[in-house]
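Only one protein chain is missing from this complex, and each of the others stays in its spot.
Up next, subunit A:
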Amino acid sequence: MKKMLTLGLTAVMAISLLAGCGNNGNTGTGDNSGTNTATDAGKNTDSGSGKKKFAIIFKNTGNPYGEKMMEGFKKAIEEKGDEAILKAPDQPTAEAQIQMIEELISQKVDSISIAGNDPDALQPALTKAMKAGIKVSSLDSAVNAQSRNTHVNQADPERIGRTLIQGVSEMIGGEGEIAILSATSQATNQNTWIEWMKKELEDPKYANVKLVKVAYGDDLRDKSVSETEALLKSYPNLKAIIAPTTVGIAAAGKVLTDKGLKDKVKLTGLGLPSEMAEYIESGICPWMYLWNPIDVGYLAGFTAEALVAGEITGAVGEKFTAGSLGDKEIVADGDGTQIMLGDPFKFDASNIAEWKEVY
């Protein structure tokens, strides 16, 4: 019985190994199973004929936000009549993404768009991809400037940071203590937004708004709840919490609901409409912001297309047309370049009912 099992498993493994090899080589000996439909296209080393292949790697599976993004990406690629390859590792680690990049290099895709789990750790793999002639762009979470052609920024970090402070100041009447509940202390996105929030706070009109603490909930429910509770106890005069992450803002919403602090502490930030619908409808969170992830993916799709077609190279000042989003321009971003989607979108009691069904 056990022997049979072992034999069976070994056979399965051997076959999958063979199938994997078939993908790299150009022989295609018929033992390719269903997963490798891309092999045929991969054999066309002369890129003149056949569909081009555009890959996207998100941070991890099971994230509805990432799925919407990939949906938008697929839509853009298919509008151009090419093939989209959607990938995401089980765990949000850079190691898992490196492995996927290696696979895509050997599959000879034309472009890789990636939401990086680490800004620097992916550099060797992505540089290797670029050397192999693959156009690399990042979206959502940027990778460092050396390992990409350009980056698609879901929203201007400056606009997000400033909008959040403007929003919170309006909620508390321009006076009082505020705190930030972020994701991990290493999260690229959140840290940039927090920097911009601090810059906006330097404006004299916020003289009476005091940022007392930046807490990190690590995007874990239990930790975010503990951090929120600690904020409320350590700063009894706290007027508002800004949580620029969906797990954080929902956890904070739950704590404020359970403690009955609706009128005492306001909540805003960035969150998924479906997660936040409950708290926006109940008034715990008067309003919050987010971009449209479908549009992020869609713009990333057109960016990848433009890079592969040679319309843009990723240099500052170049322009291209991104389908229904209209014309976009590449702007500088530190050492590298990026493309901005635009201002964050405001979700409040008036539109949340419609959006909570979307994502």
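FYI, a contact is a pair of C-beta atoms (placed from the backbone, for glycine too) under 8 Å apart; a residue touches a chain by one contact, two chains touch by 3 or more; residues count from 1.
What we mean here is this: contacts and distances are computed from a predicted model.
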Quiz item: Name the chain not shown, per its UniProt record: "Acyl-CoA dehydrogenase", "SufD family Fe-S cluster assembly protein", "Rhamnose transport system permease protein" or "Spore germination protein KC"?
Solution: "Rhamnose transport system permease protein"
Practice problem: Specify the residue from the set A:73, A:216, A:291 or A:347 that touches the hidden chain. | Solution: A:216
Quiz prompt | From A:103, A:158 or A:278, residue that would touch the chain that is not displayed | solution = A:278
Quiz item: Quick one: which of A:251, A:290, A:307 or A:322 touches the chain that's been left out?
Solution: A:251
Self-check item: Contact footprint on subunit A, counting only the chain that is left out
Solution: 60-64, 67, 90, 184-185, 213, 215-216, 218, 221-223, 225-227, 229-231, 233-234, 236, 250-251, 253-254, 258, 272, 274-279, 281, 356
